[in-house]
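A single protein chain has been omitted from the complex, and every remaining protein chain is retained in its original position.
Chain nomenclature is as follows: A and B, assigned in order of appearance, with residue numbering initiated at 1 for each chain independently.
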Amino acid sequence: MRTWLPRSGYALYLLPLLFLGIFFLYPLLTIFDISLRPAGELDLSAFGRLISSDYYIETLLFTCYQAALSTGLTLLLATPCAFVFVRYRFAGKSLLLSLATLPFVLPTVVVALAFASLTGKNGIVNDLLRALFSLEYAPIQLERTLFLILIAHVFYNFAIALRIMTGYWASVGFATEEAARCLGADDWAIWRDIRLPLLRPALLSAGILVFIFCFTSFGVVLILGGIRFATLEVQIYYQAVNIFNLPLAAALSIVQILSMLALMTVYTRQQRNLQLRLASSATIARAPRTAAEQAAVASCVGLICLLLLSPLAALLARAVMANGQLDLSNFLALAEKSRGSLLFIAPLEAIVNSLRFALLAMAAALLLGIIAASMIDRRGRFARLWDPLFMLPLATSAVTLGFGFIVALDEPPLNLRASWLIIPVSHTLVALPFVIRSLLPAMRAIPPSLGEAARVLGAKPHQKLLSIDAPLLGRSIAVGATFAFTVSMGEFGASLFVAQRESVTMPVVIYRLLGDPGLASYRQALAMSVLLMLVCAGGFMLIERLRVAGVGEF
Amino acid sequence: MKLRILPIIVLLVAALVAQAQEADTVVLVTHDSFAISESVLGSFEAQTGIVVEVLRAGDAGQMVNRAILSKNNPLGDALYGVDNTFLSRALAAEIFVPYQSPALDMVAADFLGDGDFRVTPVDFGDVCLNYDIAWFAENELALPQALDELTDEAYAGLLVVENPATSSPGLAFLLATIAQFGDESEGGFLDYWAALRANDVLVADGWTDAYYGEFTVGSRGAGTRPLVVSYASSPPAEVIYGEDPAAGAVTGALIDAGMCFRQVEYVGVLDGAANEAGAQLLIDFMLSAEFQADMPLNMFVFPVVEAIELPEAFVAYAQIPVQPAFVEPADIEANREAWIQAWAEVMLR
Partner (left out) sequence: MLRLAAVRHAYGDVASLRGVSLDLQAGEILCLLGPSGCGKTTLLRIIAGLENNYRGEVWLDGADIRPVPVHERGFGLMFQDFALFPHMSVRQNIAYGLKRRGDKRRDIQRQVDDLLERVGVAGLGARDVAALSGGQKQRVALARSLAPNPRLLMLDEPLGSLDAQLRDQLALELRRLLKEAGIGAIYVTHDRREAFSIADRIAVMHAGCIQQCDTPRQLYHKPANAQVASFLGLRNLYARAENAQAVQLAKQAHVLDNETQYLLIHPRGISLESPISAPAVEFAATLLSAVFRGENWDIRLRLDGDLQLSFSTRELPAQIGESLRVFVALEAVLALRD
């Protein structure tokens, strides 16, 4: 078969590198250049300011501290749930998994409102407790505490950990733990000696993603934590936008990127030492039998309901209930062109726009991600470098990169500043790390003999990729696809900067409605958030179905 | 073979990138909250044959910074939405070219931001304290009539403000206190804020959080603060977009002398604009009766052209402070970081 690709197929590897180079490194380096060489000469005094003040060092320490705590808590809760999801079959499992992923697409403001209506001073929980114990005061006061930040981070990141771990665990299987059981290991020993060590690649993969997310956390820390807490990301935004102190913002950005780079390098080395070539064993989820097993399933479902679904339910309740009655007027109001404003966009139009960008970003992230992951998996001399590199977009402050786009991509043929293309491009940048992190552990677990067999049978490298790796990685690809889809559906920073009607996505509509005065706009924003959740849930189900139909279980 | 689609994607991208800009358009760079009726822009198009393309560049601060960064190759032709807190930054960066619109005749002279006409005022809004009418009636508490009354024990735990580091009304309120109490390192506004802190003031991150999360009216009872830093135009908005427009005002603004800070928004022609003539026409149009009259209900701001008739709800529920606080734009730009830093020291330590 003739293809347009050069015979070696390695040219394929250039694709993700070019993408990263043009849309990430080039803008980033340009903005750093402008910031740190304002008068044509390198001026590093901003770094001096960072070190000389306790304030910035404390900020860095707090950023690490809260990210580490959030990551630990997320993994602690998600790991047992991942086990339950892989091991047991129970009604509503895939629905639950889809619902658990929804927080990811919600704008922080909406999440903050959800938490407020649930655990706020006059939230549902406190009302209930007050009524039950006839108290005068609100017994639970979480507002502006580190605890609430942690809870919100778990709320956002639980699904990342859950999905990556279930994807991997399913390929690990349970044979070794049965062997350990026969050798006298009790439940505790199984977790300590078998499950956690075997799961380590996925734990690290999920952990690093969650950590980076919490490290660069912006809205959650600002809104839920209040002003007492500030992460580096918050500082960068403040310096870049409010103060317009670009050198200091650049210095902070570089500190943030270097911290992430250091972390990623350690992590990459760790991953490399874990060359577990697992026989892909069939894992059949089974119904929980003993009382203990049923209790495990029940507590997993309970945890997800309590932690993830109750805020969502509170949000839903606020969107569809008014004065104790079902009231869908907000949804209807969304479609009314009452103000004749040029801001107005019909909900269906926003849904179509969102879906279009999400599909585009998902396709691009999957294509580039599969290539990039297999490039990293080659363990060549450079692989060590590629891996952290592709993670960097996650670790880069959005405002820094946004400014970079403005100054770097301003000339044809790459005049993207005002083009809708910037939306899928920036979504793809953020989605790529998710796809790669989902794929790598599974890719590393595929015995090389399979690919070698395919090569012997005459497959060119890229054909091997598509005919052997892709189907074998079905589950992990689906995980990556779900994340890419989700990232794109929930992101709105990039979409805000583009003017055309076709770029107004659902989160943009929510954002605009929240900025409008009046309770009606606020409730319409909630209604739009509910629509966003519904569309995403539908998307997850579809991806799940496509996977089963297309590749099947392994 | 799935890879067949790749060249198609590449071609598609190339085609889109090469997409040429239409000849007769004027690109208006503005902030996220810009809104105007479609019919109004349509009318500009009908009058001049020029299509307005709106390019949103983030919040007001981001927009100005982006404009400054792209100075050599501007994002558009005109920039609207820079206010007096960011004005001197924009002027210092020389992103605008002067244009004196004939329509300026109808605008009061004190709105002019720049003697060289590099920017033209379009609208203004006042950041004021809003109060929950029902709450103050129920608790039989008198309304504060000056900023220093807020440190009275009677108002303990009632006020929510926004963080000036992250919120534009938050900064405006901070500036009002600076105008009132002075910025001496000893005493002055910092002492005032220390007293506010002692009186259990709550600091929210942004306006949305403060208004919808903490303000008793905006949060529908979920919040506990009957006093919030918001706008003088919030009370009419609360009526128009509230649950029951017929019920009348539920909130009011405190507009006594020195309690409010006025934000004036300006438009200017960007240096290096591809369509400078179009940008000038657009600025003229923004001062026209049609545009000025459409702004209040779209952006909840007041027109700078005095003769404009305000919408009914504004007439009924909005008040314009007579003596707003004033701080020189140049002072704001020069001291912004120091003031916010000092404020944070007092409020966060």
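Following the convention adopted for this analysis, a contact is a pair of C-beta atoms (placed from the backbone, for glycine too) under 8 Å apart; a residue touches a chain by one contact, two chains touch by 3 or more.
This is a predicted model, so every value here is computed, not measured.
Novice: In the full assembly, spell out which visible chains the left-out chain is touching.
Specialist: Output: missing chain touches A.
Novice: From the list A:A189, A:I257 or A:A322, which touches the chain that is not on show?
Specialist: Among A:A189, A:I257 or A:A322, only A:A189 touches the chain that is not shown.
Novice: In the full complex, which of A:I57, A:L76 or A:A175 touches the chain missing from this view?
Specialist: Answer from the full complex: A:A175 touches the omitted chain.
Novice: Which listed residue, A:S134, A:T290 or A:Q325, touches the chain dropped from view?
Specialist: A:T290
Novice: Applying the definition given at the start, please give the residues of chain A touching the unseen chain.
Specialist: Residue positions of chain A that touch the missing chain: 175-176, 178-186, 189, 193-194, 197-198, 200, 274-279, 281, 289-290.
Everything below uses one rule, namely that only the chains that are shown with their structure count from here on.
Novice: If you average the CA atoms of chain A and of chain B, how far apart do the two points sit, in angstrom?
Specialist: So the centroids are 33 Å from each other.
Novice: How about chain B: which of its residues touch chain A in the complex?
Specialist: 1-3, 6-7, 9, 13-14, 16-19, 27, 32-33, 35-39, 41, 53-59, 61-62, 64-66, 68-70, 73, 75, 89, 163, 165-166, 171, 203-206, 208-209, 212-213, 218-224, 231, 233-234, 237-238, 240-243, 297-298, 300, 336-337, 340, 344, 347-348
Novice: Any idea which chain A residues touch chain B in the complex?
Specialist: The touching residues are 1, 3-5, 31, 34, 109, 112-113, 116-117, 120-123, 222-223, 226-228, 234, 237-238, 240-245, 322, 339-344, 364, 367, 399, 402-403, 406-407, 410-419, 421, 462, 466, 496-499, 511-512, 514-522.
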